[in-house]
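Complex shown without one protein chain; remaining protein chains in place.
Chains: A, B and C, in written order; residue numbering restarts at 1 for each.
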Amino acid sequence: MTGAAVTHTGKAARPGFRLRPGRWALKAAALVAFIYILTPLIFITWLSFYSQEIPSYPPQGYTLRWYGQAIGNQRFIDAFVISAQVGILATLIGLVIALPASLGLARLRFFGRGAVNNLLLMPLIVPGIVLGFAIYVMLVEVAIRFEWNMLNSFGGLVFGHVLLVVPWMVRLIMASLAGFDRTLEEAAMNLGANRLTTFRRVTMPGILPGIVAGSMFGFVASFGNLELSLFLVGPGRTTLPIAILQYLQWKIDPTIAAISVLQIIIIAVAMLITDRFVKLSRVV
Amino acid sequence: MTGAAVTHTGKAARPGFRLRPGRWALKAAALVAFIYILTPLIFITWLSFYSQEIPSYPPQGYTLRWYGQAIGNQRFIDAFVISAQVGILATLIGLVIALPASLGLARLRFFGRGAVNNLLLMPLIVPGIVLGFAIYVMLVEVAIRFEWNMLNSFGGLVFGHVLLVVPWMVRLIMASLAGFDRTLEEAAMNLGANRLTTFRRVTMPGILPGIVAGSMFGFVASFGNLELSLFLVGPGRTTLPIAILQYLQWKIDPTIAAISVLQIIIIAVAMLITDRFVKLSRVV
Amino acid sequence: MARLELDRLSKRYGDFHAARDVSLDVAEGEFLVLLGPSGCGKTTTLRMIAGFVEPTAGTVKIGGRDVTTLPPWKRNTGLVFQNYALFPHLTVGQNVAFGLEMRKVAKAEADAKVLDALKLVQLDHLIDRLPRQLSGGQQQRVALARALAFRPDVLLLDEPLSNLDAKLRHDVRVEIRSLQQRLGITTVMVTHDQEEALTMADRLVVMRDGAVRQIGSQKDLYERPADHFVADFVGRSSFLSGTMAGDAEMKTAGGLTVRCAKSLSGPAVMALRPERVYVGREPISGQDNTFPGEVEFVSYLGSLIDIHVRLSPQDRVIAQVPNHDSAALPAVGDTVHVGWAATPAVFPADSDMRA
Partner (left out) sequence: MARLELDRLSKRYGDFHAARDVSLDVAEGEFLVLLGPSGCGKTTTLRMIAGFVEPTAGTVKIGGRDVTTLPPWKRNTGLVFQNYALFPHLTVGQNVAFGLEMRKVAKAEADAKVLDALKLVQLDHLIDRLPRQLSGGQQQRVALARALAFRPDVLLLDEPLSNLDAKLRHDVRVEIRSLQQRLGITTVMVTHDQEEALTMADRLVVMRDGAVRQIGSQKDLYERPADHFVADFVGRSSFLSGTMAGDAEMKTAGGLTVRCAKSLSGPAVMALRPERVYVGREPISGQDNTFPGEVEFVSYLGSLIDIHVRLSPQDRVIAQVPNHDSAALPAVGDTVHVGWAATPAVFPADSDMRA
């Protein structure tokens, strides 16, 4: 018992001594990265409280007015609702596809497994505009060929967004599966659980972190997507990023800053909640 | 020696028998996910060979003309060069920031480490339009305050794209570091290598997969980005995704399909090459 | 609490035979140990009994019922895994209750049985803990309780002690063995540790390359090993190699003529248990073989002392003497005499073995 304690303490101290200059340099680098990413967020937050309408320096005063405008704007509210609906639906459909697909990819050896695996990465890295145009073309062809018009429909939008959600989920669920001890499944079967019960009672709880994190990231990827939606939204069915873009084409005032800050807060809260259940830094 | 062989064979056979129905279901699910992602890509490829200018069905014939148009279009060529330059510069700057930051985050315990870690995830999940607007606002404020106008400059564009590159790199380098056996560093130091030599001769080769994959993903994320660039490009300095968007606003013909296919091919080739050095499915 | 019969059980992966024609008959309440180096097929055999590996040929019967084609969850075996495999998200009590729950045992009855099982391993006070809050030894005992709670027909132990530290291992050995005897449950254990096997088993099975080499009691294996491999793997031996010269006589590589109690022909190997080799200042009387030699190495092993004696450039034997208080030990370089009785432990040389 003491043994374990000692070994751990010993390991925590690994980096050894006389490494302090190096340590400070590394900490400084982490700080630079931190500031680099934080600065734009600080500026936009600052701007969202400016009292003047045209961004300039110095601020003439501070106000909460823009938040009121952002929350009160019916176009933004409608767009937010659409984005949320699309994101939730796409996440649910994505889960139905991604969970068994991840299990298959993680556990079975079959011809073309590596190819499938790499292909599932593609939506993460193919330019959004290319992917959006590809889906657009597909829906056009389907509409012409089968006279089934998904173009500019809610269904088409969700269909496209599922494509954004699945890769995130597959990645994160597979990461969880990689860390899952399969002898637990054998133990369950030995104790009398059939395959389905084993999955429900033992495998699922074990990979829940990956499922939660995958759903969170999938939802957020869908919620914030602009490029795909550009091709797929229909009249009167605008997602939040498009509503923001449209607003910006018309005028630039701190309303957009306010609505951006609100989105960042919502996402940060979602991350913190997820992080309580799943150490994101471990799973992502 | 025989021992090892046996154990491995034994493990490969783990899933056991009488599980065949389940296996087929999982393979089918992986296939569905595969087809889901593949279909849009197939459609856009098909379209790029249509001989008629207006997408319709059935195709009236096939041609390579659109590829010629895509490659011959000076606007696309210029935009491609800009995108490549921005991507490469952002990747290099990103590497300088991300490599020490990853080392610091992976190896040191300091106050706020978890926060920095999660913050570095944010650019992956904060909506691109929000991030783009935030950088835009920041550059505006900096321009007003310090009279240093990065807005609509090449430098500003690169600055923004570094923000896209860093999170990918940090993730992937940290994943490599997590799998790196630190006793190798102790071995090197014991053999007489100082800290720098140890890093160069032992640590670097060990985490090279993460660095390569991180650079690849970072570059691709920068190359394909639309939202950030929308706010940051200047007159006569258009990135490829923006050039495509502008072209699409003007007309929809298979040229865009052709240029999309070209991009997909370039990215796929980059992935395959990277995959030769680094098993992407292991590191991403 | 049932008889377990394996009949010519085999498992092939392509060209590789993980198990070949393994036939065993384990009596009700017997404690059988499968012993062998890694890769000998012992784990494959255990996994075929539990139902995780499908045999290529042969049958498994538990309590007279052929279970060869049944999935693991219909076999009613209790398996204790090497890494314990406790469900990390369930408490100790829920872990132990799992098997009962799968068998749809009523809540009240299950609760009582869980408590009984935990009392057996003296951990009933930890019923609400999570596995990660327990020490390795405690986890091991919970795994045992979990495997016993639903009264399996056969208890299967897969190197259950290999993750425990040395001192604890000694205690747990005795605990498991006495629990098994108290419950009278048919048990098959797999191990590569011969001391563990010798102390716990009613009967032992030595395996190699997928095949059974010898089945017998501790005494059978030690005193009458079936071949060169068993003589080397079970207990310590020193070996003399040479060629059979005539009736019950071997000519060693170094030219000594050694009497033995078995007739063979061709290249052969003689196994000598170190405690049956006597050392003295004078030729050893009353032994069939006695040779002079030079002490090459004296190894102090606590209760025992090993004396390595070189009889010729090619022949070396080890004699073991108990470490009694006043023993005047020979020193390295001394000339001594060693002697031993003619032994039947002479085998055709096994080409796979180091001599």
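The rule is simple: a residue touches a chain if its C-beta (ideal position, glycine included) is under 8 Å from a C-beta of that chain, and two chains touch if they have at least 3 such contacts.
Keep in mind that what you see is a predicted model, and the values were worked out from it rather than measured.
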item	value
Per the touch definition above, residue among C:102, C:234, C:250 or C:269 touching the missing chain	C:234
Omitted-chain contact residue, chosen from B:31, B:124, B:143 or B:193	B:193
Hidden partner chain, touching residue among C:69, C:257, C:285 or C:323	C:323
Where the unshown chain meets chain C, residue by residue	37-38, 165-167, 192-195, 198-199, 218-219, 222, 234-236, 273-276, 299-304, 320, 322-325, 341
Residues belonging to chain B that touch the chain removed from view	1, 3, 181, 183-184, 186-194, 197, 201-202, 205-206
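The criterion applied here is as follows: only the chains that are shown with their structure count from here on.
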item	value
CA centroid of chain B to CA centroid of chain C, Å	54
Geometric centre distance via CA averages, chain C-chain A, whole Å	53
Set of chain B residues in contact with two or more other chains	12, 14
Contacts with two or more other chains, residues of chain C listed in rising order	51-52, 71-72
